[in-house]
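Shown here: the complex without one of its protein chains, the others still in place.
For chain A:
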Amino acid sequence: MAEACQVARKQDLPPPGGYKPIPYKRLPAKQLFSGYTMFAGFLGITAVSSYLYYLTSKKITKQEIEMRSAKMAIYPMLLAERDREFLKQLRKNRDAEAELMRDVPGWEVGTYYGERVYKNLPPDTLVQPIFHEYYAHCNPTDWFQRAYIKLRS
């Protein structure tokens, strides 16, 4: 133990000539643009892109008008077809309800035991039924397909 302690030790000292000076001076990045140039560039780019935006929005508006025009042209035909199908389905629903409630005494179709839903309207008024009534007698699959059409398309 004592011999080990007698090994000549080398003290940790600075390199000959001393340490290099610490570089504490600020080194700013190279300046490519001055402030005025950057403002001018911002304004220039904004102006050009606004013009391009204007051109594109005009084009998109034109396309939208064209599509709307085409859809409005075929709308009456689609509506006529839809109306016929709607009226057929209403009759089917009414017949189905009459068949379903045949054995219930006092039941009148479209009413609650003779009490009408819309009492102030004339009896011949066609009130469009809500979705659940319209699809009441159909296959549940069709109900789901129509109710969640947004999820499917």
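The rule we apply is simple: a contact is a pair of C-beta atoms (placed from the backbone, for glycine too) under 8 Å apart; a residue touches a chain by one contact, two chains touch by 3 or more; residues count from 1.
Here, contacts and distances are computed from a predicted model.
Engineer: With one chain of the assembly withheld, which option in "Polyglutamylase complex subunit TTLL1", "NADH dehydrogenase [ubiquinone] 1 alpha subcomplex subunit 8", "N-terminal E2 ubiquitin-conjugating enzyme" or "Mediator of RNA polymerase II transcription subunit 18" matches that chain's UniProt protein name?
Structural biologist: For the chain not displayed, UniProt's protein name is "NADH dehydrogenase [ubiquinone] 1 alpha subcomplex subunit 8".
Engineer: Among A:20, A:91 or A:152, choose the residue that contacts the chain missing from this document, as touch is defined above.
Structural biologist: Here the residue in touch with the unshown chain is A:91.
Engineer: Which parts of chain A face the unshown chain closely enough to count as touching?
Structural biologist: 62-63, 65-77, 79-81, 83-84, 86-88, 90-91, 93-94, 97, 108-111, 116-118, 120, 122-127, 129, 133-134, 136
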